[in-house]
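Of the protein chains in this complex, all but one are displayed in their positions.
Order of writing sets the chain letters: A and B. Residues in each chain are counted from 1.
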Amino acid sequence: MRLDTILRVCTKLFLPFIWVFALYVQLHGDFGPGGGFQAGVIAAAGVILYAIVFGKSAATRIVPKWLVEAMVPLGVLLYAGVGVYSMLMGGNYLDYDVLFHSPPTHYEAVHGQHWGVFLVEIGVLITVTGTMITIFYAFAGRGRREDRN
Amino acid sequence: MEILDQITRHYNYVITIFLMIAGVYIVVAKSNMIKTLIGLSIFQASVYLLYLSPGKIIGGTPPIIGEGYEVYSNPLPHVLILTAIVVGVATLAVGLALVVRIHEAFGSIEEDEVLRELEHE
Partner (left out) sequence: MIPESFVPHLPALQIVLPLLAALIAALVRNGTVGWLLALVVSWLMVPVSMAMLGAVLDGGTISYALGGWRPPLGIEYRVDAPAGYLLVLVSAMGALAMTYAPRSLASEIPVGKRGLYYSMYLTCLAGLLGMAITGDAFNVFVFMEISSLAMYAMIAMGKDRRALVAAFQYLIIGTIGATFYVIGIGFLFASTGTLNMVDMALRLQDLGDSRPAFAGLAFIVVGIGLKLAIFPLHLWLPNAYAYSPSVASAFLASTATKVAVYLLLRFIFSVFGVDQTFDDLPLTEFLLVLSAAAMVIASAVAIFQMNVKRMLAYSSVSQIGYITLGIALASQAGLTGGIAHLFNHAIIKACLFFAIGAVVYRCGVVKLDQLAGIGRKMPLTMGAFVIAGLGLIGVPGTAGFVSKWYLILGAAEQGLWLLVIVIVVSSLLAVIYVGRVIEVAWFREPGPALAKASEPPFEILAVTWALAAGTIFFGIFTQYSGGVAGDAAMVLLDGIGPSDATPLLTRDELFDPTVSSGHVETGGGETGGGETGH
């Protein structure tokens, strides 16, 4: 597929929209349907599309294997980190109310809830993107000579 | 006729049960490991339907308090199934990874062939 001009041009045209759509779904998740899981899959789909059309080695130049493999634990670490931080602020584990103010008033609690969900969803985005691309890299090209070392 | 009425009114359960049995049947009957995993996925998908379809209330809105809205849908089944879907994807990925490794180790993904080869060891 590396020589197919239409596919290559279309892919390049699509990619920015795919990633912007991923961000839209991610940020919209606070108010409506959407969130880290969906956005993560969409963002990963962009990378996977690129890898299918331009080859896996071209994709690993942009998004290297070590990066996606590190993203998997890093996202969960961010998620768990928010929980631990809220514990340090005196609340229960993952209690977003106390993220900024302890003890919180009603509006301060809402402020904390807002940021807590936001950060946690970012964590989910990072992990899901990393996981999806890791799965793709692990399966794609497995057994081919160029990838054996 | 009453039973027919029951079935048509609860068609979502009919679909759920069909998928459930089809999934388990594929897992039990097929020796090809990829097909087994497909059956497993269908089986899990039936559970998604089992949770989601009763969660839909006709005319229900998201559970946000507002003037003029009285009927709310419970959002919990959707959240649970989102989690279950993620678990299902993870299971499928691990299963496929194992199949790839089995193929590399045995040169086959037919379970009976693999087991036959193991008997000769």
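A few remarks follow.
In this text, contacts are C-beta pairs under 8 Å (C-beta built on N, C-alpha and C of every residue); 3 or more make two chains touch, one makes a residue touch a chain.
Quick caveat: nothing in here was measured; it's all calculated off a predicted structure.
Shown chains touched by the hidden chain across the complete assembly: A, B. Of the candidate positions A:Leu7, A:Leu27 or A:Ala70, contact with the unshown chain belongs to A:Ala70. If you put the hidden chain back, the residue from B:Ile21, B:Ile57 or B:Ala90 that touches it is B:Ala90. Interface with the hidden chain, as seen from chain A, comprises residues 70, 72-74, 76-77, 80, 83-84, 87, 89-98, 102-106, 109-110, 113. Although one chain is not displayed, its contacts with chain B can still be listed: residues 20, 24, 27, 33, 36-37, 40, 43-44, 47, 50-51, 54, 74, 76-77, 80, 83-84, 87, 90-91, 94-95, 98-99, 101-102, 105-106, 114-115, 118.
Here, only the chains that are shown with their structure count from here on.
With centres taken as mean Cα positions, chain B sits 25 Å from chain A. By the touch criterion stated above, chain A contacts chain B in their complex at residues 37, 135, 138-139, 142-143. Only residues 82, 86, 93, 96-97, 100, 104 of chain B touch chain A when the two sit together in their complex.
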